[in-house]
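Reviewing the structure listed below.
Every protein chain except one is present and positioned as in the full complex.
This part shows chain A:
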Amino acid sequence: MSEVELNTPTLSQLEARAGQARPAFGEHAHVLCDNLVRIYKTEGVEVVALQGLDLLVDRGELIAVVGASGSGKSTLLNVLSGLDVPTAGVARVAGTDLLAMTAKDRLRYRREVVGFVWQQTARNLLPYLTAAENVRLPMRLAGQGSCTARAVRSGELLDLLGVGHRAGSRPGEMSGGEQQRVAIAVALANSPQVVLADEPTGELDSENSEQVFAALRRANRELGVTTVIVTHDATVSEQVDRTVGIRDGRTSSETLRRTSEGGDVIAEEYAVLDRVGRLQLPRDFINALDMERRVRLELERDHIGVWPDKPRPEEPEEPK
C-alpha cells in the first residue's frame, strides 16, 4: 500500500468526519447574520439592499455599523429589529431565528428581545405623552409589571440616562439630545437584550451627540445590553468598541478600538473576510495601486500579497 493510498480517507472516514459536530458559524454570537439577502421587488424592478451580508456581534458588545447612504444599513437594522423579513440567509438575534418567526413570535420578539431608537427625534416619541409616559408605553403595550413597577422602572431608566429631571416634560419641550436619551430609555423599557439605533445622532449637534453616545455606552455597560448603532458618520468609530463598515450590501471592513498601553485610543481598520474567503479591498487602496479586474495573490509565510495584474519593474528571479 502506498503512502498516498494511506493518506486518502476512506468513505467511512469521510462519513464519520461529516457526522462530526463542528462549531457552526457564529454559534455563540448574540447577533448573527450569515449571507443575509434582502431584495425589494416591484413590477419587475429589483433593488438588492443586502447582498450576502455577514455580521457577528457578541453579547454585551457595543458596535457601530457605518456605510454610505444606500449601502443597506437601514435595511439591516429593520431586519434585526424584526420589522422586515430578509429574502434569504440566516439572521438570528439572541437565539431567535428572524426568518422563521410567526406573527406572534415577531410581536414577542419586539416586546422582549429588542429595543430601538430612530434617527428622527420626532418619530421616537409620541409628542403628546410626557417622557415618563413614553417610557411606560412599551411596558403597558407588553402588559408588563404593575402600574407602580412601571413608574419605578421609567424613573430609573430616565435617571440612568441623565434625563430624570425631564420625566414630566413632553418631547416638544426638550432638546434634541434629551429627546434621544428619552428614546433610549423607551427602547430599554422592556429590558431588551439588544438595542438597535438607527442614526441616533443624525439630527444632533456634536455636543448632544456626545451625550447620546454616552447614554448608549452607559446603557451598554450598566445593563449589559448588546447595542448596534447604524450611522453614516465614520467618526462614530471613536465612540464604540468595534465599527463594521458596509458597502453595497456587504460588510466590508471592521475598525477595532483599543486603548494602548500609554492610554491612547488606537483604532485599527481591518477588512472583512467572509466564510468562503471573499475580501473587499478598500477603494482607496485599489485606486492608489490602479488595480483593475484582477490581482495577483501570493501566499507568504505569514501573509498574502496582493499585486496589481501588471509586470513589476524589478521582478525577482524565482528560486529554482
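Everything that follows uses one rule, which is that a contact is a pair of C-beta atoms (placed from the backbone, for glycine too) under 8 Å apart; a residue touches a chain by one contact, two chains touch by 3 or more; residues count from 1.
Operating definition for what follows: contacts and distances are computed from a predicted model.
Colleague: Which protein name, taken from UniProt, belongs to the chain you can't see among "Heme exporter protein C", "ABC3 transporter permease protein domain-containing protein", "Glycine cleavage system H protein" or "Linoleoyl-CoA desaturase"?
Modeller: Missing chain, per its UniProt entry: "ABC3 transporter permease protein domain-containing protein".
Colleague: Give the residue, chosen from A:L14, A:L141, A:V265 or A:L279, that touches the chain omitted from the document.
Modeller: Missing-chain contact among the listed residues: A:L141.
Colleague: Tell me which residue among A:A94, A:L129 or A:A214 touches the hidden chain in the full complex.
Modeller: Reading the full complex, the residue touching the unseen chain is A:L129.
Colleague: Given that one chain is not shown, which residue among A:N78, A:S154 or A:T226 touches it?
Modeller: The single option touching the absent chain is A:N78.
Colleague: Touching the missing chain, which residues of chain A?
Modeller: Interface residues of chain A facing the absent chain: 40, 42-43, 45, 47, 74, 78, 81-84, 103, 106-107, 110-111, 116, 118, 120, 122-129, 137-138, 140-142, 186, 190, 203.
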